Each structure stands twice: as C-alpha cells, then as structure tokens.
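Input: a single structure, listed below in structure tokens.
Only a single protein chain was left out; the remaining protein chains are all shown in position.
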Amino acid sequence: MSYARQMLDTYTRSGNIDGELLAAAVDALSDCAQACNADNAADLSEPNLADMVTCIRLCLDCTDICTATAAVMGRLARDDPRVTRPLLEACVAICRSCGDECERHAPHHFHCRICAEACRQCERACLALLEGLA
Amino acid sequence: MSYARQMLDTYTRSGNIDGELLAAAVDALSDCAQACNADNAADLSEPNLADMVTCIRLCLDCTDICTATAAVMGRLARDDPRVTRPLLEACVAICRSCGDECERHAPHHFHCRICAEACRQCERACLALLEGLA
Amino acid sequence: MSYARQMLDTYTRSGNIDGELLAAAVDALSDCAQACNADNAADLSEPNLADMVTCIRLCLDCTDICTATAAVMGRLARDDPRVTRPLLEACVAICRSCGDECERHAPHHFHCRICAEACRQCERACLALLEGLA
Partner (left out) sequence: MSYARQMLDTYTRSGNIDGELLAAAVDALSDCAQACNADNAADLSEPNLADMVTCIRLCLDCTDICTATAAVMGRLARDDPRVTRPLLEACVAICRSCGDECERHAPHHFHCRICAEACRQCERACLALLEGLA
C-alpha cells in the first residue's frame, strides 16, 4: 500500500471526494511522473534523436504537470473544483498526448512502451476522479 | 529583462502564440510561485496560526501549480491548447482564491499584502495569455 | 515493480553506479516526497497547530529536496559525484531531521508515524547509494 493511500486515511478531509479514487489518482500521477522523467532520459540515449524530440518534449511536460497535480491532490483537505477540475483535465490531455507518442515508439524502444502504460493508467485514474468530483 | 524573455527570442517556436504575452506570463508565474512559497513560510511564523491555515494551504497549491505552469510555458515550442488551456485556467482559479485569502490578511500581515499582489498580477497575465490562445 | 526500476533496465547508463541501489533510492525518494507532502497537509488539520510548525516546515523541505533528487537520480545516464554526492547528503540530512521530528509526534498522530517510516527508509536508501558511489 502506497504512502499516499495510508496517509489519506489518517486525517479528516471535508468535501465528498472519494478517498479510494483520490488515492488511486495520486499513485498513478506519481508513477506517471516517474516514468516520464526516466523515459525522457532514455530517449536522449537513443541514436535516432531527431525522431525522439516530440517524445522528449511531451515527457517533460507530463512530468511537470503530473508532479504538481500529485502534490496538490495528495494534500487534499478541501476540494475546490474550480482548481482541481482544470488541473485534472490538463493531466488527462497531456497523458493522452504523451501516451500516444510513446506508443508510436513502443515497437522500437521498450522504455517508451513502459511509459505509454504509465500514461494510460494515469489518464484513466484522473478521468475516474474527475467523474467523482461534485 | 528576465531570462525567460531573453530566451524566448532565441529560438523558433511554431504556433501563433504571442511572444510578449507568453514571456509576461512566465515571469508572473515564476514571481507568484516565489511569493506564495515565501508567504506560506511567513504565515507559519505568525502567532494566530489557526487563522492562517487556509492561507497556508492555498499558498502551497498556488506554488506548485504556478511552478509547473511556468516550466511548461517557458519551454513552449509548440502550443497544444488542450493542455495549456486547462493548465492556465487552473492557475487563474488558484491565483484568484489565494489572492482573495491573502487580501483578507493584508491589513495585518505585510507578507500577505505582497503575496496578494503577486497573485493578482499572475491571474491577469494568465488571463491575457488565455485570450491570446487560438 | 516500480516504473523507475523497470525503466532503469531499458537503456544503457555509463558509469559504475549499481542499478539496484539506484532504483531503490529513486523509489524511496519518491515515496518519501509523497509521504512528507501528505503529512504536512495532515499536520495542518491538527488542533495543536503551534506544536506542529517545525514538523510542517521540515516536511516541506523534505518534499522539495526528495522530489528534485528523485528526478535527477531517476534520469541518471552519467554519474557526476560532485553533484550527486552533496545532493544525496542533503537528502540524508533532511530525512534524518524530518524523521526525528515526525517520530516525536508518532504517539499522537498516526500520519506522523507513517511519515517517520518513509523518512527512515529514504535515509537508508540514500546512504546505501552514497556508499556505492565511486
């Protein structure tokens, strides 16, 4: 069980956000940031660099957006959907773009295949949380 | 002239995003992150801690969201409005909330007055950039 | 198996850094950042706020330092010990301080007990990696 999941049970949060969906999203965001950060570095080690530029750029954006969202959602005491809704929507959009690009490279680069998985998983977890928001 | 502004002129960016609005937003986001990060620490030094909790929480969220958005927008080579639009909307929303809360404390705490200014400036710069997006 | 661990096996890294120690450190840093971020938010929900200020401050520092170190180490292609050594030393120091402070609160706050564990685990993983550096 991740620390995010253990922690979310230890203090009272107001609002009606589902704890299970929240913990799953925080874990998926954190995993996706980790995968995209490593994938960007792996892309930079490939000989066909010019083909990898879009993937590197998207991985950098996905890392930054998912890291910030994991931090905000992982602290969640009170939900303000005016903030969390567009933030999660940005995550869904970048995970979709980054996942699509990584999938294109998946047949050639195993690191992109792993990263695509992390992006898909994160997209799903953020969508599920978005649906659960008031 | 900030480094963000100097850098944005040195390489070709595709898309029709206005360089002036972009540089102004990156600077305002970066300044706002700096102000909210320091304000949160200053709040923790106040004797009326219980009154400052909301301000501390909002400053933490505002720091994280503005830092990530400054990074994404500061690297901008190609604009994807499906990502940048909700991301900037999340910035506008958190800057508005955080600015309102800081303004409530501005008569008593000078650091909150400064932070409110940074939040208002950032909200305006992000709104201006949002209007400029395709 | 974490994404960091899966990714580190998919591309060639130069240098003689031990992959197993590296992956364990990246995971522990990432977990510790997650735990400290959530613990800081949980501390802010406690009624005895004045007693929690040091814990909140240390958790904020520990989150930022561990997040950055997880990113740097998770991308590792070539090790430069002039950078990684002091960075890991800063992690060890903040994890020790933060772990000590969280342990003080562990009898009263379960979230601090969990966070103390994450800090101890991260301190050990960073020390092990430091010993493994050239």
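Worth a mention:
For clarity, chains are labelled A, B and C in written order, and residue numbers in each chain start from 1.
One rule holds for everything that comes next: a contact is a pair of C-beta atoms (placed from the backbone, for glycine too) under 8 Å apart; a residue touches a chain by one contact, two chains touch by 3 or more.
As the structure is a computational prediction, the values presented were derived from the model and not from experiment.
Shown chains touched by the missing chain in the whole complex: A, B, C.
Contact with the undisplayed chain is limited, among C:L21, C:V72, C:A106 or C:L127, to C:V72.
Only one residue in the set B:T63, B:T84 or B:S97 touches the chain that does not appear here, and it is B:T63. Within the full complex, the residue among C:A90, C:A106 or C:L127 touching the omitted chain is C:A90.
What subunit C contributes to its contact with the hidden chain is residues 57, 60-61, 64-65, 67-68, 71-72, 75, 77-78, 80, 82-83, 86-87, 89-90, 93-94, 97.
Mapped onto subunit A, contacts with the missing chain fall at residues 40-41, 44, 49-50, 53, 56-57, 60.
Remark: the residues of subunit B touching the chain excluded from display are 2-4, 6-8, 10-12, 26, 30-32, 34-35, 37-42, 44-46, 63, 67, 70-71, 74-77, 109-111, 114-115, 118.
Convention: only the chains that are shown with their structure count from here on.
Centre to centre, using the average C-alpha position, subunit B and subunit C are separated by 27 Å.
Distance between subunit A and subunit C, defined via averaged C-alpha coordinates, is recorded as 20 Å. Multi-chain contact residues, meaning those touching two or more other chains, occur in subunit B at positions 57, 60.
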